[in-house]
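Before I ask anything, here is the structure I am working with.
Removed: one protein chain of the complex. Kept in place: all other protein chains.
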Amino acid sequence: MRSLAHTLVLQTPGRGLLLFTEAVKDWVASVAGGSTATGLLTLYCRHTSASLLVQENADPEVLADLDRFFSRLVPDGDPLFRHTAEGPDDMPAHVRAALTQPHLSVPVVQGQLTLGTWQGIYLFEHRRRPHRREVVLQYLGS
Amino acid sequence: MRSLAHTLVLQTPGRGLLLFTEAVKDWVASVAGGSTATGLLTLYCRHTSASLLVQENADPEVLADLDRFFSRLVPDGDPLFRHTAEGPDDMPAHVRAALTQPHLSVPVVQGQLTLGTWQGIYLFEHRRRPHRREVVLQYLGS
Partner (left out) sequence: MRSLAHTLVLQTPGRGLLLFTEAVKDWVASVAGGSTATGLLTLYCRHTSASLLVQENADPEVLADLDRFFSRLVPDGDPLFRHTAEGPDDMPAHVRAALTQPHLSVPVVQGQLTLGTWQGIYLFEHRRRPHRREVVLQYLGS
């Protein structure tokens, strides 16, 4: 049984969804025990204003619509919020992170992530400015 | 240490919550190492318009209320959305999936899932039409 970890560093261009499925697949291929391996890949985002999301990777309009929905649900500068020290997108970023999730676990079967045909793995940046984000990958399995 | 996986196929009758706790329990019983086993069961939904949910399995009105809430929060045909190729419930399904989650991990102690008394495991179908859905089960443990 193997237990390995690695930290990916992702540079985001500001608010929106950043696809990084290939980097995850590459790491799994380098640590899982070949084409018969069964295990679990876990991703963990070390931030409270960015999160992880599995979404359709076919039509880019889906990603734009997703961000549009979250921007309407949690408006920047909403007078409800008192934590405004870092600007109008600070507290909305925390709420958006709470509504999505910091972690994601995907089973590995026959050495491959069991993602569905249309699924991509995204980092969801919730702040307007570019940020450097760390995502820890952890593999447990054969 | 064991690492095993299995794919469940679930047929949904359309939008709403489909209970499948028993199928999960049966699989865990068949792979975990008996009444002293400790481990982790992970479920993963291979779709972007369905998701996994743990909810109360006592009053069916809870399930109806949950679906009612999501239908109000993310209305079908919302003019905010531009990704409408597959109909008025397509993009709302993606948003509902983003607000819930594709994966679920439940510890196994003494060979059993540590679900609370009132907890059931549900597939949350977000499309209006019936669908065939795949959920991967993965067990790691003794």
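Labels A and B are assigned to the chains in the order they are written; within every chain, residues are numbered from 1.
What we mean here is this: contacts are C-beta pairs under 8 Å (C-beta built on N, C-alpha and C of every residue); 3 or more make two chains touch, one makes a residue touch a chain.
As the structure is a computational prediction, the values presented were derived from the model and not from experiment.
Undergrad: Kindly state which of the options A:T12, A:T38 or A:S105 is in contact with the chain not pictured.
TA: A:S105
Undergrad: Would you write out the residues of chain A that touch the absent chain, in ascending order?
TA: Residues of chain A in contact with the hidden chain: 1, 3-5, 7, 40, 42, 44, 46-48, 73-74, 80-83, 85, 91, 94-95, 97-99, 101-103, 105, 134, 136-138, 140.
Undergrad: Name every residue on chain B in touch with the hidden partner chain.
TA: Residues of chain B in touch with the missing chain: 1, 38-40, 53-56, 59, 61-62, 64-66, 68-69, 72-73, 99-101, 104-109, 114-119, 140-142.
One rule holds in what follows: only the chains that are shown with their structure count from here on.
Undergrad: Measuring centre to centre with CA averages, how many angstrom lie between chain A and chain B?
TA: 19
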